[in-house]
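Here the structure is laid out as C-alpha cells; the discussion comes afterwards.
Only one protein chain is missing; all other protein chains are in place.
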Amino acid sequence: MANSKFEYVRNFEQADSLLPNTWIVVRIDGRAFTKMCAKYRFQKPNDRRALDLMNTAAKAVVTELSDTIIAYGVSDEYSFVFHKSSNLFERRASKLVSTVVSTFTANYVYSWSTYFPDAPLSPPLPTFDGRAVCYPTVQNLRDYLSWRQVDCHINNLYNTTFWSLIQLGGLDNKDAERTLAGSLAADKNEILFSRFHINYNNEPEIYKKGSVVFRHYELVDPNGHTVDTDTDADGLAEPIQQQSKSRAEKDRKKRAKARVVVEHMDMIKDDFWDRRPWILSNKPGKVPKEA
Amino acid sequence: MANSKFEYVRNFEQADSLLPNTWIVVRIDGRAFTKMCAKYRFQKPNDRRALDLMNTAAKAVVTELSDTIIAYGVSDEYSFVFHKSSNLFERRASKLVSTVVSTFTANYVYSWSTYFPDAPLSPPLPTFDGRAVCYPTVQNLRDYLSWRQVDCHINNLYNTTFWSLIQLGGLDNKDAERTLAGSLAADKNEILFSRFHINYNNEPEIYKKGSVVFRHYELVDPNGHTVDTDTDADGLAEPIQQQSKSRAEKDRKKRAKARVVVEHMDMIKDDFWDRRPWILSNKPGKVPKEA
Amino acid sequence: MANSKFEYVRNFEQADSLLPNTWIVVRIDGRAFTKMCAKYRFQKPNDRRALDLMNTAAKAVVTELSDTIIAYGVSDEYSFVFHKSSNLFERRASKLVSTVVSTFTANYVYSWSTYFPDAPLSPPLPTFDGRAVCYPTVQNLRDYLSWRQVDCHINNLYNTTFWSLIQLGGLDNKDAERTLAGSLAADKNEILFSRFHINYNNEPEIYKKGSVVFRHYELVDPNGHTVDTDTDADGLAEPIQQQSKSRAEKDRKKRAKARVVVEHMDMIKDDFWDRRPWILSNKPGKVPKEA
Partner (left out) sequence: MANSKFEYVRNFEQADSLLPNTWIVVRIDGRAFTKMCAKYRFQKPNDRRALDLMNTAAKAVVTELSDTIIAYGVSDEYSFVFHKSSNLFERRASKLVSTVVSTFTANYVYSWSTYFPDAPLSPPLPTFDGRAVCYPTVQNLRDYLSWRQVDCHINNLYNTTFWSLIQLGGLDNKDAERTLAGSLAADKNEILFSRFHINYNNEPEIYKKGSVVFRHYELVDPNGHTVDTDTDADGLAEPIQQQSKSRAEKDRKKRAKARVVVEHMDMIKDDFWDRRPWILSNKPGKVPKEA
C-alpha cells in the first residue's frame, strides 16, 4: 500500500526558523498556577519548595540543552537563553519552544514528590506554555533579563508587604490592597519596617533577585584581564559559519561537563557579566580547581 | 523602581497566529525514543505498555483541551486536531504547541509508574517536541490523518515481519533487513504466514491501526439521517463569529462532560466520519444511555 | 576572488510561503492619493479617467499573471485573487505582492498620459503598496469580495451626497459633514432626490458597483447545467498535485488567450458566480463565438 496519495499533506507545514545571529529567549509560564497554588497550598508570598522545584527543572533544561547559556526564573516563569550562534533544531521556533517546555515539564512532574512529599500530584497536572523571542544585540538581551529581574523585585516587595499586612497585620485582602494602592517602594519598605520590624533588605536573595542558572567556571577579574567577549559583544561578530566544527564540538563537550549552578544575584549591573565572560562568548572558561 | 526603561523588550515578541478557519494539527514526537526504548527495554516490535501510556497521556490532552476534536497516535507520535473554529489562545502557534506538549509530557511522566512499575524513570526523562500545521479543508485534514494511519500500517507490517525473522527465525538484524529489502506487502504477509504461521490480519488492532481518541456519543446512521455537518464540510462555513456565545458555551460544557474514548479503527474510509458527525461539526452529539 | 566569505548572508532570508490550498488575495492601495487627487485635480466624487486608468492597469495584471482568477477595484484600491491551486512563485508572499504591485504601477504610470493628456505626471509619482491575505474557503473569499463591494456602495452613496451638497447645494465641507452625520442610506437617497433631483439608482454602475475584472467565456445556465465547480467549491478539493501537468499547461494557454473584461456588476449574489463557473474552478470555459 503506497502512501504517496496522502503524502502531499506534508507541504502544508510552514517554516518557522528564527533569524540567525540573534539571541533566542524561550520563556515558559505556568498555566493556571493560581489554582495550582491553592490546590497544593503554596505558602504566601513565596513558597520555597515550589521555587526549588522550578530551579531543579530549569537546571535539567540547561544541562540537557547545552546551547542554553543562561536561564532566569521568578515565580512560575523561567526564561532560557540560547546563544546567538546556536543552530539547534535549525533554529525552528516550534522545536525549540516545545523541547524546552517538555523537558521542563517532565522534570517538574518527576521531581515534585521530592519537594512536596506530603502533597501528591493529581490531575489536572501542572503544565507550562512557552514562546520564543529573538534579541539582536547583547544590550537587548541584557535589557530583557533586567526587565524580568526588576519585575521580580517590584512584585516581591509588593507581595511581601501585602501578605505581611494580612498574615501579621490581620487585614483582609481588600484592606491590604487599599493600603498599598499608589504606594511607592519607600512606602512599602516603611510599612514593613515600622509595622512589622521587617527589613526588606534582609529578605532571602532568592525572593528578591530570583534565580540565575548558568555553567560555572573560574571567575575572571574584569580589570586585569582582556575579556575575550569583546568581539562578540560589539556586534561585529564573526560570520557564524567560520568557527571550525571541531572547535565547536570540543566546546560542546566542555560545556556538557561544566557544573550548572543556581544563584540569586544581580544580573542588571555589568559586574555579573564582566566576571563571567563565558556566558556571552559561549567559549567555556576554566574549570575551578575545587570542582 | 520603574521598569519602563527595560519594558521596550516586549516589542520584540512576534505574532504567530495561525490562519483562521483552518483545521490545526499539533503533532508531537518522542525525542530520542530509540535510546528510551533501549533504556527501558520496550518490547519489539510493539510494547503494549508504552502504547497504553501514550494513549493515557493523549486522553488527558483531549479531555483538558476541549477544542481538540480528535487525536491519533502511533508509536511515539501523536497528532491532536483543533476544530477550525477554535480560537484557543487566539490561535497562537507557540501557545497551542507548548500547551499540548506540556500537558502530554506531564501526564506521560505522571502515569509512567502505572505502566512500568518495575522500571522507574531516571534522567534524562522522556520528552516530546511538537509543531502545528494548518489544513484548509476537511479533505486535507482527512488526508493528513489517513497519511498517518497508512504509515502506521506500513511500518507495523514491516516491523512485525522484521522482528519475527529475528525473534522467531533466528536471523540477525542485517539478515532480516536484507530479507525484506524491496519486498512488497504481499511478500511480508507470505513470510509471516509460511515461516511463522502468523496471520497478519489477526494481529491486534492497536498495532495495525494505531489509536484514535475522540469524544463518544451515540452513533449516527449515515443513511437514515441527514448528517448535519454538511454545512461545515462543504467549505461554505458560516462566518466564525456568527455562532452565538451562549451556544458555544453550552457546547463547551457538553463536550467537557462527554466520555473520551480510545479506539483502534479505520479512519480512512468515510464510514468512521459519517457515523460520528460531531467530530467535524464540533456540535456535541447525543450522550449514549449506557454511559 | 571568491565570494564564499560573504555568502553566508543568504541564510538570513526567511521563508514566507503562503498556506497551500487557500485563495490568495493581493490588495493594493494608492499611497497618499489624497494629495494625488488634489495635485491632478481629480473630479469629485468620482473621476472617471482615474478609474479607467486603474482598470487599465488591473487588466494588465490579470492578463500577465494568468493565475489570477478575478480582480476587483474601487477608488484607489484593487484586489487580485489567485486561485487556491496556484503555485506561482512557490506562493512566496513577497514575490506575489511585489510582482502585482510592480506590474500595476508600471502600467498606471505608462498609461497615465492616455487618460490625463493635459496633466503630465511629475515627481513624486503615484505609487501603491500591497499585502497578501489567504482565505481557506470559497465562502470566505466571496465574503471578502462582498465586503469590498459593499464598502464601495456605502462610500459612493456618502460621497455622492456629500459632494452634491457642496457642488450643487453650496454648502461648505463642514456643513455637508454635519448634514450627513448619523444619516442612514434612506436619508441620503432622500437628500439626493428631494434637493437635487438625483435618483441614486441611475448613477453609473462603475461608481455604484466598482469594477470586476475576469476572463470572459460563454455564460453558463445555472439551471440547465451541472456546474462543474461543485467539487472545488465544496472544500473536498482534490489534492493539489493530482491535476496532470499537461492539462495544467493546456489550461494555462487557454487562459492566456481568453479576453479579459472589465464589468461593473453585482458579485455578492450567487448569480454572478453560477453563470461563470470558470472563475472558481480555474478550468477555462467556452470561448464565445463573437469573440
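Every chain is named by a letter (A, B and C) in the order it is written, and numbering of its residues begins at 1.
By our rule, a residue touches a chain if its C-beta (ideal position, glycine included) is under 8 Å from a C-beta of that chain, and two chains touch if they have at least 3 such contacts.
Not measured: the values here are computed from a predicted model.
Peer 1: Out of C:Glu7, C:Glu90, C:Asp172 or C:Asp187, which is the one that touches the chain we can't see?
Peer 2: C:Glu7
Peer 1: Which of C:Leu51, C:Cys134 or C:Leu165 sits in contact with the chain that's absent?
Peer 2: The single option touching the absent chain is C:Cys134.
Peer 1: Which is it among A:Thr22, A:Asn46, A:Ser86 or A:Asn189 that touches the chain not included here?
Peer 2: A:Thr22
Peer 1: State which residues belonging to chain C touch the missing partner chain.
Peer 2: Touching the missing chain: residues 1, 3, 5-10, 12-14, 16, 28, 31, 60, 64, 89, 92-95, 97-99, 101-110, 121, 123-135, 140, 143-144, 146-147, 150-151, 153-154, 185.
Peer 1: Please output the residues of chain B touching the missing chain, sorted low to high.
Peer 2: Counting over the whole complex, chain B touches the hidden chain at residues 5-6, 8, 11-12, 14-15, 17, 19-21, 239-241.
Peer 1: On chain A, what residues meet the omitted chain?
Peer 2: Residues of chain A in contact with the hidden chain: 19-22, 84, 134, 136-140, 143, 233-239.
Simple rule for what comes next: only the chains that are shown with their structure count from here on.
Peer 1: What is the size of the turn, to the nearest 5°, that moves the C-alpha atoms of chain B onto the matching ones in chain C?
Peer 2: The superposition gives an angle of 180 degrees.
Peer 1: Can we say the copies chain A and chain C touch using the same residue numbers, with more than half in common, or are the two sides different?
Peer 2: Same: when the shared numbers are divided by all numbers used, the fraction is over half.
Peer 1: Farthest from chain B by Cα centre, which chain is it? Let me know.
Peer 2: C
Peer 1: Pick the chain whose C-alpha centre of mass, unweighted, sits closest to the average of all protein C-alpha coordinates shown.
Peer 2: Checking distances from each chain centre to the full centroid gives B.
Peer 1: So what's the Cα centroid distance for chain A and chain B, whole Å?
Peer 2: 32
Peer 1: Measuring from the mean C-alpha position of chain B to the mean C-alpha position of chain C, what distance in angstrom results?
Peer 2: About 42 Å, centre to centre.
Peer 1: What's the distance between the Cα centroids of chain A and chain C, rounded to whole Å?
Peer 2: Those two chain centres are 50 Å apart.
Peer 1: Note the residues in chain C that touch 2 or more other chains, in rising order.
Peer 2: 19-21, 239
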